[in-house]
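Quick one: structure below, then a few questions.
The complex appears here without one of its protein chains, the remainder shown in place.
Here the chain labels run A, B, C, D and E in written order, and each chain numbers its own residues starting at 1.
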């Protein structure tokens, strides 16, 4: 606790994801006071065909 | 805003998904007053092995 | 099935929410072929203090 | 109703998932009073690269 | 891990919720092999005005 879910388009590299969970965990720890080892991060990736803004999927733009 | 997530079994065609996000966005805009370009739709697909009703997965029926 | 979640700021009226679930259900039924009685809609409301764009909460703007 | 989501690492067998949804459905029915045929279970699997505890992904440990 | 979310209408008693998380945790442990102390359960309650089946909210029926 806390539990953080990051939902984003697929395509980030392993290095980016590694840095992402590290930096987000630090940011949450510093601002909430939770100890880092209690913080959980989930990454959820989506495709351009499953994400739409303004009624149009990214894959249709 | 609003953010809409549609969770359904995999198998719909690209044309169905394209129409889905378009029509849902219109429906949300008309009824909430949000402008269409602010509305976000996420599609989440699941397999028959990851969905159960009454304690039985669709893949086991 | 499908299951639709609409996440939005609190403040819509009961009439708006009633129309919202009705119109979204119709839109999903027409475009996916699912029968209306199988379609489930969840509404999730959030406060301005729990929603941020660009690192700033709506309540801080 | 209720709707239960089980989020876990990928790798469980079909038999484990079959038993999982059956036993969870029974547990929810017994304790909430909901009839089993109204209970829905979703399984969501994640990879070791998309799950981090303490700022470190399982795939980096 | 696993993480279980139970989404249901508000109105269950504290005793029901206490039994719910206990029995669900046991069911998940027995069928997935995860140790009980690693299993997390979240309860999410919704109102009748925020839940619709067939385009109609429970509060409108």
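Here is the rule we use: a residue touches a chain if its C-beta (ideal position, glycine included) is under 8 Å from a C-beta of that chain, and two chains touch if they have at least 3 such contacts.
Remember, predicted model here, so these are calculated numbers, not experimental data.
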Hidden partner chain, residues of chain A it touches: 1-9, 12, 16, 19-20, 23-24, 26-28, 30-34, 51
Positions on chain E where the hidden chain makes contact: 14, 17-18, 21-22, 24-26, 36-45
Chain not shown, touching residues in chain C: 7, 46, 49-57, 59-60
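Here, only the chains that are shown with their structure count from here on.
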Chain pair among B-C, C-E or D-E whose interface repeats that of A-D, sharing over half of the contact pairs by residue number: C-E
Where chain D and chain E are represented by their mean Cα positions, the distance between them in whole Å: 12
Touching two or more other chains - residues of chain D: 3, 7, 24, 26, 51
